[in-house]
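Only one protein chain is missing from this complex, and each of the others stays in its spot.
We call the chains A, B and C, going by the order they appear; numbering starts again at 1 in every chain.
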Amino acid sequence: MIERLPLVHHSRSRLAAGAVLALTVSLGLAACGNKDSEGSSAKSCVDTSGDTIKLGFLNSTSGAMAISEQTVRDSLTLAAEEINADGGILGKEIEFVEEDGASDPAIFAEKIEKLLTGDCVAAVFGGWTSASRKAMLPVVEANNGLLFYPVQYEGLEASENIYYTGATTNQQIIPAMEFLADEGVETLFLAGSDYVFPRTANKIIKQYAEELGIEIVGEEYVPLDDDDWTTQVAKIVEAEPDFVFNTINGSSNVGFIKAYYEQGLSPETSPIISVSIAEEEAPAMGKDVTGQYAAWNYFQSVESPANATFIEAFQDRFGSERPTSDPMEAAYTSLYLYKNLVEAADSFDVDDINESADGVTFEAPEGLVTIDGDNHHIAKTALIGRINSDNQFDVVWSSDGPIEPDPFLEGYSWWDASAE
Amino acid sequence: MKSAVRTFGPLVAIAVLAVLLLVVAPSVLSPFRLNNLGKYCCWAIAAVGIGLAWGRGGMLVMGQGVFFGIGGYAMAMHLKLEAAGPEGIPDFMLLYGDGTMPGWWEPFRSGAFTLFAIVALPAVAAAILGWAIFKRKVKGAYFAILTQAMAVVFATLLIATIQETGGFNGLNQFTFFFGYNLYDPVNKRMVYSITAGLLIACLVVVWQLYRSRFGELLVATRDAEERVRFLGHDPANVKLAAFVIAAVMASIGGAMFAPIAGIISPSDVDATASIFLIAGVALGGRALLLGPALGALAVGYGRSTLSEQFPDQWTYFLGALFIVVILMFPAGLISAAGRAAGLLRPRRRVRPTAARPAGATS
Amino acid sequence: MRLDHPSPDDLGQDYLEIRDLTVDFDGFKAVSGVDLTLLQGRVHFLIGPNGAGKTTLIDAITGLVPATGVARYRNHNLLALKSHRIVRAGIGRTFQTATVFEELSVLQNLDIAGGVHRSPFALLRARRGTPDYVEAALGTIGLGDLRDRPAGVLAHGQKQWLEIGMLLVQDAKVMLLDEPVAGMSAEEREETGALLQRIGTERTIVVVEHDMDFVRSFADLVTVMHAGKVLTEGTVTEIQANARVQEVYLGRTADAAEAAEAAEADAVTHEGAGRD
Partner (left out) sequence: MDSFTTPLLAGTATGALLLIAALGLALTFGQMGVINMAHGEFLMAGAYTAFLTQQVISNTDISILVAIPVAFVVAGLLGLLLEMTVISWMYRRPLDTLLVTVGVSLVLQQLAKDIFGAQGDPVESPGWLDGNVDVFGYNWPYRQMFTIVLALVSLCVLAALLKYSSFGRQIRATVQNRDLAETVGVRTRVVDRLTFFLGSGLAGVGGVAVSLISGTNPRLGTTYIISAFLVVVAGGLGQLKGTVIAAFAVGIATAFFADWTSASMAQVATFALVVVFLQLRPQGLFTVRSRGLA
């Protein structure tokens, strides 16, 4: 392993090492930077001359988020096939390029750059975690590309280059609080995973609760992927809240739900309202969760002709046992919205699309959705569902029609972003 | 002249790598691929340090992501503050926090302090941890486990401190790199060149360390720690020095990763990321001079391309890499290739051209 | 071929003093109240049956096992120092199984032993040529022809000499050698003995040995240990005439021997020295 005693004179080797370093430095200097640049907005390389238009689907098909994001990939695929069968977008057939974000924000950033600059796609659909979206945002802005993000999130963001087809907080969290106020809830316990969405959601919840006169009797967080909720649930037992607001992410929900029932809690005493348990998660809890609530903008049980068509098409394509859920519907909707955006602008150019975006609509499975041209979110109807014994949701409450998106909660006087 | 080959052969190899990374790669790769290669270079810098600590020092460092993260976050904090402008505070603190900035962010406004911190913070952290561990003669598997636990704890800490570190989202949306706009392709290329240059510099540093008396002492400590004690050296100090240097290198790699990837988040520094860093070192050859760097470049490239080709099988590849390489080629593929070549030709030396960085071949 | 017993006047000032040294392994006293004064300029032999506590005594002096009592060399209380500090104080030792760095060359092995005298900064430089003291040690141990060979390929005896050479480079004033001639041919033993006498004039040499022929040929002074205690001390002739020594070597019961052996094995595992 070791070089045997080099009896070379030292200064010669030092000279050589110096030479290598000098070489490195001079080669490095050759690539000197440009300090005065404004940052070039890259020239779009999208090719619209042919019969097809390239779109990128960027979802995690490996890593911890794969299970959730695969469902989004499926509904995107379905939407693309439907649109192609129906004549494509502006007569061009969709050719989609699939990439794996590997549940890693840095990979998302890498892949979206590849899609935009290498594959020259006209728009990218995907992302799930806020971390992945935050990682893609500077890339999509720098390349003046388009990203359609299909998941409800914590708001406080608006980019010219992103369309948000999931709910922002005033379309999910705030309506859920209004529902709780209507129910006469006086005490509320907050349980969440220890990361951005739950922390931000709970900040909003706490301020709105004060406004509504609801007392927050406890707030507990557990690291992502941590399953043992016993000690935290014990605090819920002690606090005896009227309701539990659940912002827990992913598999950690299982441990929470189990501990909740084990310690004698039930929907009769302290029901749970969740913002991350949907049709797919409900049966995987290992407990009968009948009677618990969830706040979304879409349930499989929504009765509309568009939804009936969507469910039938999806189950025909991917299997009759597959449920449909809010993010899947939002992803499905996002591709159709893109079609409508392009057709409204009569162009695939990003600036043209943004120009005419305001007011573009789509008759989605969840109901009519409308794009807000200012913040690139969409107006959506908020729904509260109660889980029935079939692990489907009975809609028990809904907002009065679609709610205008307000990602920065500017229309809510009680909101103070800088409060602790 | 044989000895001259031994002394200068590695330097020539490093020079060849320097030309490949600094001249050939920028002229043949697209800006996107070049940026990716820059990312692999960041991992390679950390890998060079792992080669020193593990390959030569016998310390299996399974938590280098922590030091990678210290450098990455230090740099990212500076870039965040640069993006926010003078007196400005990072956007996420306004969004998720109470709009005030923790006091310990303030010094990172200064570029000079940031550069100092990138070297000093990991050095101090590694010195404290290493001192606590080595002085008490905790070693081998115990050491490996403790470092891995440290990576888990570090990631948890980052995720839980949203207002201070951006939590799970990490830090991103940088615009300037010490005054250079990061969205200008020319400047991106400059950042790449700096990174590749740092990799070469780290290689020259370990080359000197390996041929120095310290290098011999380190190997001696790896192979017979107690015997070294009876040479009058405290093996703890020898190991500590290697551990600290490895930590600083990881930190430098992380510091360059932030502007190149445009993001640093807990998933870049957690236990899985740390394991990923080791994979390259094992593949290339832990005790070789160039093995860790070339291995890391290859694994980085493999991660990008294999995950494009076989998105679902990438984890199998990584797992199989560990099993096959460690089981069958514990000295790494380059050594194995060298041995195979040695069967044909009696003399054996590292031939870097035989294992060009995979990233440069596309 | 042994030197005459030197008179006290010939002795230097240097000596290693041991008083009431006791090593206690969970109630078993491997070394019990040993008093010894080891003077410079003599080749001092430590003999005794297996389990007598010879190696444990050396382990205690070199900081490998905790002990009570006093072991003083110059101004250093050895029992309070860590192993590497003891080495820096001038005490060096070898092990029963030669432990050289097999991947390093003979020259590198010797060179690395000189590290004690170098500043940390000097460690970062590559070696330029061969230092004089390394060259001198190489000559003393007679391995000049094998200087560039990896130490791993050396014969057993050569490895022991290399270890002694490393102690020379280290400039150890007190050398504690644990069975240096075990496994050597008669010729090698001769050479080793001559080597010890050559280097012994300015140093304190302590040799743990079983081989009585070797002891007879080269010992200036012999200490006999038994069951952790010093049985007697004297010249070879005196020792050979001692009835109790004969009893210890011939008349001990099998049981006692086994117990002692087990204890010594235990002591070795406790120290973990030189094994991995």
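Criterion: a contact is a pair of C-beta atoms (placed from the backbone, for glycine too) under 8 Å apart; a residue touches a chain by one contact, two chains touch by 3 or more.
Worth saying up front: this structure is predicted, and the values here are computed from it rather than measured.
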Residue among B:Asn35, B:Gln148 or B:Ser265 that touches the chain left out of view: B:Gln148
Given B:Val124, B:Leu318 or B:Ala336, the one touching the chain that is not displayed: B:Leu318
Sole contact to the chain not displayed, among A:Gly18, A:Gly50, A:Gly87 or A:Gly264: A:Gly264
Of A:Val46, A:Ala66, A:Val244 or A:Val360, the one touching the omitted chain in the full complex: A:Ala66
Subunit B residues touching the omitted chain (full complex): 58, 60, 129, 132-133, 136-142, 144-146, 148-150, 152-153, 156-157, 159-160, 225-226, 271, 275, 278, 282, 312, 315-316, 318-323, 326-327, 330
Residue ranges of subunit A at the interface with the undisplayed chain: 64, 66-67, 70, 194, 220-223, 225-228, 230-232, 234-235, 237-238, 251-252, 254-255, 258-259, 261-264, 280-281, 283-287
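Here, only the chains that are shown with their structure count from here on.
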Most central chain, Cα average position: B
Inter-chain centre distance, subunit A versus subunit B - centres from mean C-alpha coordinates, in Å: 31
Centroid spacing, where centroids are CA-atom means, of subunit B and subunit C in whole angstrom: 45
Subunit B, residues touching no fewer than two other chains: 208, 211, 216, 219
Residues of subunit A touching at least two other chains: 1-2, 4-7, 13
Residues of subunit B that touch subunit A when the two form their complex: 3-4, 6-8, 11, 14-15, 18-19, 22-23, 26, 30-32, 35-36, 39, 56, 94-100, 156, 159-160, 162, 166-170, 172-175, 179-187, 189-194, 196-197, 200-201, 204, 207-208, 210-211, 215-216, 219, 261-265, 267-268, 287, 304, 307-308, 311-312, 314-315
Residue ranges of subunit A in contact with subunit B within the complex: 1-8, 13, 16-17, 19-21, 23-25, 27-28, 30-35, 37-42, 61-62, 98-100, 102-107, 109-110, 113-114, 117-118, 129-131, 134-135, 137-139, 142, 156-157, 194-196, 199-200, 203, 221, 223-224, 417-420
Complex contacts: residues of subunit C adjacent to subunit B: 62, 82-84, 87-88, 92-93, 95, 99, 101-104, 108, 111-113, 115-116, 118, 122-127, 166, 170, 272-276
